[in-house]
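A single protein chain has been omitted; all remaining protein chains appear in their positions.
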Amino acid sequence: MKDSAVLLIDCPDRKGLVARVSSLLYERGANILHADQHQDHDLGLFFMRVEWALDGPAASSATPQAGPIPGQASGLEGFDLEGFKTAFAPLAAELGMRWQLSSSGRLPRVALFCSQYLHCMADLLHRWRTGELMCEIPLILSNHRDVEKLAGFYGIPFEYVEATADRRGEAEARQLELLSSCGVDLVVLARYMQVLSPAFVARYPAAIINVHHSFLPAFTGAKPYHAAHARGVKLIGATSHYVTDLLDDGPIIEQDVARISHRDQVEDLVARGRDLERIVLSRAVRWHLDRRILCYGNKTVVFD
Amino acid sequence: MKDSAVLLIDCPDRKGLVARVSSLLYERGANILHADQHQDHDLGLFFMRVEWALDGPAASSATPQAGPIPGQASGLEGFDLEGFKTAFAPLAAELGMRWQLSSSGRLPRVALFCSQYLHCMADLLHRWRTGELMCEIPLILSNHRDVEKLAGFYGIPFEYVEATADRRGEAEARQLELLSSCGVDLVVLARYMQVLSPAFVARYPAAIINVHHSFLPAFTGAKPYHAAHARGVKLIGATSHYVTDLLDDGPIIEQDVARISHRDQVEDLVARGRDLERIVLSRAVRWHLDRRILCYGNKTVVFD
Amino acid sequence: MKDSAVLLIDCPDRKGLVARVSSLLYERGANILHADQHQDHDLGLFFMRVEWALDGPAASSATPQAGPIPGQASGLEGFDLEGFKTAFAPLAAELGMRWQLSSSGRLPRVALFCSQYLHCMADLLHRWRTGELMCEIPLILSNHRDVEKLAGFYGIPFEYVEATADRRGEAEARQLELLSSCGVDLVVLARYMQVLSPAFVARYPAAIINVHHSFLPAFTGAKPYHAAHARGVKLIGATSHYVTDLLDDGPIIEQDVARISHRDQVEDLVARGRDLERIVLSRAVRWHLDRRILCYGNKTVVFD
Partner (left out) sequence: MKDSAVLLIDCPDRKGLVARVSSLLYERGANILHADQHQDHDLGLFFMRVEWALDGPAASSATPQAGPIPGQASGLEGFDLEGFKTAFAPLAAELGMRWQLSSSGRLPRVALFCSQYLHCMADLLHRWRTGELMCEIPLILSNHRDVEKLAGFYGIPFEYVEATADRRGEAEARQLELLSSCGVDLVVLARYMQVLSPAFVARYPAAIINVHHSFLPAFTGAKPYHAAHARGVKLIGATSHYVTDLLDDGPIIEQDVARISHRDQVEDLVARGRDLERIVLSRAVRWHLDRRILCYGNKTVVFD
């Protein structure tokens, strides 16, 4: 994994956006690793993700160039990220861009919440240990104690915060305090069974990822596997999404389904669903950490 | 395709059901080709499908038997279906069974309804021509004229019946007349865009198959692809189901999904959805014709 | 999970097999929970799986029966498994059946082998802990030390056995000794990267499950993800199978695939493949433990 920077942009669509951004990067000697754009023609919006190397020349520039390019920094000495930022800001302002610039030098800090079901948590922690999720995990938080040993095994601080519907305010105050003191950028609800208040959600816009155990928008709310069984569907699903004020209604990041049959009882759906939940939640977290996701309206652009 | 009989049973579950049915078939010399059962333990229901050969000995009886079995008809002379029926009726009555006995000797008669979109119709007709759907098709009916040439190509009588919401009664009277005069057993709504009245539906219980262009129960009603696009889902679906009084609410027979991305506009969803619709509708029709489906409550058992 | 017995049968196909087996179970008062059959018409073979309750009456017999049935044991006192065995043996002999009778009273004993990649191991152990895999795991064995801590976390004895191609005999002798002393019924190769000798395999016929990281029979042997990338396939796969003398050639139990694109490098294939490997291996192990699998020739019947 080489050092790289990622620029995420969204703005009103107009001619020349790609030309102007890519020309600026070119002038400053960026060795682009990946670039992707998207236009929403109906809404007149433009989205872009560019990733480029921060250190020496990459394989992609192995081909010798025809000659020196005016104003280009030498790739050998590393890319001047601060300089780029200074040069990019006025362009972004002119074109009405919202933008985020991040570099692999600083790992995002993630807090994992769960209740008593640990399959998503165990899955995320194993993926993190093996390097699949590029982040730090300074905090595991639960309203149950079941996860404590697992947290210990991975050497991650565990905090128990009692959470009941009638004392939610108190619980959330404590949770926010912990998130703040740990410098958390992203909250992952790995089957955390409590509803968060709008006030809590407002503190982490597009930065709380939840997994819902149905194919949204079908079967919102509690006990979706029971509802799916009662309806007699032939496929069950799971959905990862950003949390907003409305329950199970935020921008969808990923969904997947599995085939079931009349032989499957509710407990079979629950068991098969666990595999779906692991997959869709871990993908959402990885894509978020890799800065592949842009939210707009109630939707996501997920650059692949 | 050899000649065979299919027996479909559902009844309250109790001990010995398989033993008693299979013993009767054994005594009468049936050469069983496929057998499958299902129990719904919650509801205490039992379901069974048995298929056996009607003509001479099949490969599966190639193994010589130990000796003559009392009361067994000789496989060489064909199975005595009427005799079996007479013998089975009292057993079925004793055990509270609902049952259907059908044989490949009589092909089911199917009417196909459509409106202006012909992809499901074209698909069903091609499958029928190549022998994938074992039925007769005495009637294609539409509230548009687009399908007329296609019907002609396959040599199937076409009937145009105007259908608008405010003159539904008249239209349905004419439709029922046509269905009756054609001796239709099954009505397939191959993207027929009119809602049928409860009175119409009552005439063909569990014998009208519809395709809905969403993953039910998500996005019922009109314009489901628009709704899916607006919600920002990452998979779209299609559902085939038996028609009941409630719109898009009948027992689901088959569902399938396809992955989409932020790049897909509504028209892309419509195009990809056509493939799903063809698949789920044609499977439902084939399974119905092969007597693989039993309805109970608002669900289906689909024997594979 | 209620106490139950499972009978697995395979034999030459002939008339009356279902009738005779189900009648015997009926006479002895078995409360059947699931039953499934399969016939291979080409080979003239018959396969059957029956599962019945060992304790008191289940929901499925809640419906009161018409009267006492001669010779039927009372369900209230539990099923007489030994008595059934004694009664079934002569029938099985007469009909040329191979059969296995097992009961949930005795959990199968499983040894897990791995090398340095731990994703399948971590997945199996978590599933086992949460009750998804009904077995005992008396042994984790590896030719690397990476798994030792994980084994410790789950409280499972770990054994390190050095294994290199040139000293395979020695290693296998030690492995077989450990398997024997632990009373192991099933060996699971959870990404164990050493080839087992025919002598080793012969000791555990249809009782060693491996996961191969390709869609067999494509890309047998080493580095299948590299081969898949070089060939430019659009889907990658994983396969779980029983181990036989021929490498990557045993009866296939389960396969699954994932879509990839030109954007995916070998390391992306490896990462996506890990999810497939976990899924297909864990399913194979669960099905084996649930006695759902029968091998014949180089194939499997997997009852669902």
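Going by the order they are written in, the chains are A, B and C; count residues from 1 in each one.
We take it that contacts are C-beta pairs under 8 Å (C-beta built on N, C-alpha and C of every residue); 3 or more make two chains touch, one makes a residue touch a chain.
These figures come from a predicted structure and were not determined experimentally.
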| item | value |
| --- | --- |
| Touching the absent chain when the full complex is considered, from A:Gln39, A:Ser102 or A:Thr130 | A:Gln39 |
| Candidate in contact with the missing chain, chosen from B:Asp3, B:Glu132, B:Glu162 or B:Glu177 | B:Glu132 |
| Of C:Gly83, C:Gly152, C:Gly169 or C:Pro217, the residue in touch with the unshown chain | C:Pro217 |
| Touch residues of chain C, complete complex, unshown partner | 38, 40-42, 215-219, 231-235, 237, 251-257, 261-263, 265, 297-302, 304 |
| Absent chain, residues of chain A that touch it | 12-16, 18-20, 22-23, 25-26, 29-37, 39, 41-42, 44, 46, 58-63, 65-66, 69, 72, 94, 259 |
| Where the missing chain touches chain B, by residue | 118-119, 122-123, 126, 130, 132, 149, 153, 261, 263, 271, 275, 279, 304 |
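Keep in mind that, in the parts below, only the chains that are shown with their structure count from here on.
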| item | value |
| --- | --- |
| Central chain (distance from its CA mean to the mean of all protein CA atoms) | C |
| Most distant chain from chain A by Cα centroid | B |
| Inter-centroid spacing, chain B versus chain A (mean Cα positions, whole Å) | 44 |
| Contacts with 2+ other chains: residues of chain A | 261, 263, 304 |
